[in-house]
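In this view, the complex is presented without one of its protein chains, the others remaining in place.
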Amino acid sequence: MSTEAAINLEDLPTLRQQTICGEKVYQLEDPTAYRQLCERLLAAGYDFPQCLSGVDMEYGLRTVLHLRRLSDQAELTLWLDVPYDRPHVPSVSDLWGGVDWHEREAYDLVGIHYDGHEDLRRILLEDHWTIHPLQRRYDTGGYLIPDWQAKPWPDWDAIAKEKEEAARKAAEAAEKRAAAAKAKAAKAVKPKEGEGGAKKPPLSEVKKTSDQVAKPKAAQTADDLTKIKGIGAHYVALLKEQGITRFEQLANLSDDEAKRLEEKMNFKDRIAREQWREQARALQEGKS
Amino acid sequence: MNLITEAAKALRDIGKGMAVVSRAAEKGKHTNLYPFEMPEIPPVSCQSLALIIEADGTDRCVSCLACEKVCPSQVITIERTRNPEGKGFVLERFDIDLVNCMYCAACVEACPVSAIVTIQDFELSTYDLQTLKADKAFLDEQGRRAKQWYSPKLGVEYRNEQGEIQVAPLEQQPGGEAELLKQADKESDN
Amino acid sequence: MALSSDKRSQLKRIPIPEDRHFKPQLVGYNPKTPNRLAEVLAHSLLYFVFVGLLLLIYGVLPWLFKLPGSPLASGGSFTTTGAVLYGILAAVLSFLVAAVAALILILVLRKYLGLVQNRYGPMHNGPAGAFQTIADAVKMVAKEDFVPGKADALVFTLAPLMVFVSAFLLLTIIPFAPGWVLANLNVGLLFIVAAGTIGAYGVLVGGWSINNKFGLLGGLRAAAQLVSYEIPLSISLLTVAVWVGSLNLMDIVEAQKLWWTAIPLLISAAVYLIASLAEIKMTPFDLPEAESELVAGFNTEYSGMRFGFFFVAEFAELFLLPAIAVVLFFGGYYQPLAGFWDFADVLRGLGAEGSTLNQFGGLLASAYGMLWFLLKTALLSYLVIWVRATLPRFRDDQLMELCWKVLIPLSLIGLAVAVILRLVFK
Partner (left out) sequence: MSIPAALMTGPTVLEPVVGKTDEMIVNLGPQHPATHGVLQIVLGVDGERVTRAVPHIGFLHRNHEKIEESRSYAQVIPYLDRMDYVSGLQNELPYCLAVEDLAGLEVPERAKYIRTAMFEFNRIISHLVWVGTYMLDLGAITPFLYAFRDREMALDIIERTTGGRMLPNYFTFGGVRRDVHPKFWQDLLDFLDYFEKVVPEYETLTVDAPVFQARSVGVGLLSQELAVNHGISGPNLRASGVAHDLRKDQPYDAYPELDFSVITRDEGDVWARSKVRMDEIYQSIDLIRQCAELAPRSGPYLARGRVKIEAGEQRYRAAEISRGQLGVYIHSDGGTGPYRSKHRSPSFVNLQIIPDLFIGQKFSDVIAILGSIDIVLGEVDR
């Protein structure tokens, strides 16, 4: 079974998929679907259990499962959110023996109950402990924080919509910028788009746009600039601030623009020295 | 026959092991006779902390609270008051709880004026833990006793016979490598 | 954590004293400025004590008893009173001999391990740590006499004594020089087997009596190991008896004046050496007290002088089993190739027959033999210590396999060889 077959979105309606920091993350809210998905992933060859962690999300508890397929070193992250009053998650320790103690630890420290675990006892703390110290309602001394309040369960659809909106705005802005760059407008560098802005997104919200939303504009934006020798993740971010995300834009930079860019970003002759434009042109040609 | 060769091989290997053990005596003693013979401690080694007082008796510390903020174990306590005569602050109190300190030297890195430094005096053993709740007098005393000390800003420094503070030569400094290479390049150019 | 200011003001301000660090004084000796002469003398001192004790028992005491006009001897042999008195004195002194031998070997082991492990070993008590074991002995004697609550007090008390007595009994039959033996038994070889086995009981009941699981496991391991290794050990003793034709140890030594028994009976000698390693309970056969598995094995709960008895017995055996090997296989008190020319004969031939010089020469000749005996024993003991410094330990089933599948067949082959050689050559 391939990974795509295992993660069939139509079978598992509550499955959400997103990319965070370059990693695919699958998010679930339905415990039975979680178990189902894990069985399928094992069949799909994800044989090496890397890590299982519990996180207190302040609206509920999350179990995070990191899997690896040793045959091609593919990695996969799985989230399952459960509410505080019903912190039950099906155990997968029978599928992967390696998560056995991780589940016990998550039970011990975070308080997630793994149903079907053979031996769900406290592992690091002593048996007579009554609290789960990694929950946010306890302070470092193990005492209940008096005014602690759980947050409401996030409305994932609204967040997704919000994100979609933000993504569309960003795409539009990028298009505008691209157009502006094409027209060789001297003042192409626009003030930063307010995706972070004054409104702080809720904790649970993931910053990066969802893949499903991002697909239509994928052709338009976000070439892998790191392919150019001399550009790393740091410069990609800087370039993105200046509105440059594609090879095309980089290839079409005029000398003036390049100089301005260098001044702006403290590059010092780097574009010419490392021949970014030439490289970008070659890559652009190779792509199209 | 096979048994005999195997037994012979086993005996030979045991003999090899015994030869290794008896030859090891040639490597000499590697133990430090500690109280009678002090170990050589490199100048950058962080064994304890000290405050540096300049040769003219003034504190280097400017009470900026940077070390207090950066300390992971939160063992530094500083109290300061405004200097009534000029700008800046007067240091009222500078305490480090050396019992809970984990000698990560984060404070030394944070210090903008290299006032708090790492020293090589590792003998902090004491009969009374209260002694290790070091106050400013203690830290000053440690600084006065130290022959050499290290801070990332100024590098390895030492106090000469006149009591003046001097910076150690490049060979003793971390990062002296690049400077030495430059010097060597210049010399080869000349 | 940072203290609040009012709490900090309560803190006592303790000034830094000039010498705030504890600086111990070197009691005896500084290896950095060694005094070689003192060092050698100190280390030799114990050895001199050892040799002196032996001389006292076997040379000086009988000579004193047989002085002209002594009521204790008549016509060159002891009277009954003399024999009883000599027996008691010699027993007390040979107890000291065993203890001093153990003390020397403990020190040698520690110093040797220190040498090959790139460290100093004992060095604080006396010159170059020569008196370390004495200090240890004093410490052990001074410790509290402690019996665990759940232990069987009687057996707990008796077990170390049984082990020690077993080792001590072996000392009585060892001929250090011609005629220098406390009990010249006709069945000396049998006595070795009989006395040696008592130690196994001591270890077994010691491990059982302390009511500790590790101790029990250690005791059982010890019982299995010691009883099993008695068999190849006894068979190789038997080969010597077959070859020489006597069970008397003096006879066996006398038969080796020209050729050592080890030359025809090489297999038996090798089997004896390996099996005696197991009897001593030294690495690689230290399973009964395997400290990384069974904490301390059969002597987990023992402390003070009770532990000291186990300890001393172990190191006394480290002297005694090589000594028996020397008696049986390596020519005893004879210098090598004594059949051709023996310096002892020269000493014995001093002066006229019956003169004082001749008597003194006889004493010297015996002392000369004793020195050869001790030298050979020391070399074998050193071999054991060397093996101990090198090898890890076996597993219990491997230990048994080695005994039953390798050593016992080998010892039987050795026996067959001895029989054939006896038929051919004698």
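By letter and in written order, the chains are A, B and C; residue numbering begins at 1 in each of them.
Please note the rule applied: contacts are C-beta pairs under 8 Å (C-beta built on N, C-alpha and C of every residue); 3 or more make two chains touch, one makes a residue touch a chain.
Keep in mind the model is a prediction, meaning the values are calculated, not measured.
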Visible contact partners (per top-of-document touch definition) of the missing chain:
A, B, C
By the document's definition of touch, the residue of C:39, C:286 or C:301 touching the omitted chain is C:286
Positions on chain C where the hidden chain makes contact:
113, 116-119, 213-214, 216-217, 221, 283-284, 286-287, 290-293, 295, 389-398
Applying the definition given at the start, please give the residues of chain B touching the unseen chain.
9-10, 13-14, 16-17, 20-21, 24, 27, 30, 41-42, 44-46, 70-72, 102-106, 109, 118, 150, 152, 170-171, 173-178, 180-182
Where chain A meets the left-out chain, the residues are 20-23, 25, 47-51, 53-56, 64, 66, 70, 73, 75, 77, 96-102, 105, 109, 118-119, 121-127, 133-134, 140, 196, 200-201, 203-207, 232-237
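Convention: only the chains that are shown with their structure count from here on.
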Among line, ring, star, complete and other, which best matches the way these chains touch?
other
With centres defined as the mean of C-alpha atoms, identify the chain lying farthest from chain B.
C
Which chain wins if you rank chains by how close their C-alpha centre is to the centre of all protein C-alpha atoms?
B
Per the C-alpha centroid definition, the whole-Å distance linking chain B and chain C comes out as 51
Hey, how far is the Cα centre of chain A from the one of chain B, in Å?
42
Cα centroid separation between chain A and chain C, in whole Å?
72
Where does chain A touch two or more other chains at once, residue-wise?
none
Counting only residues that touch at least 2 other chains, which ones in chain C make the list?
none
Where on chain C does chain B make contact in their complex?
1-3, 5, 8, 11-16, 20-24, 26, 30-32, 115-120, 386-387, 389-391
Can you list the residues on chain B that touch chain C in the complex?
14, 17-18, 20-22, 24-25, 27-31, 33, 35-37, 74-77, 79, 93, 95, 97, 100, 123, 125-126, 128, 130-131, 133, 135, 137-138, 141
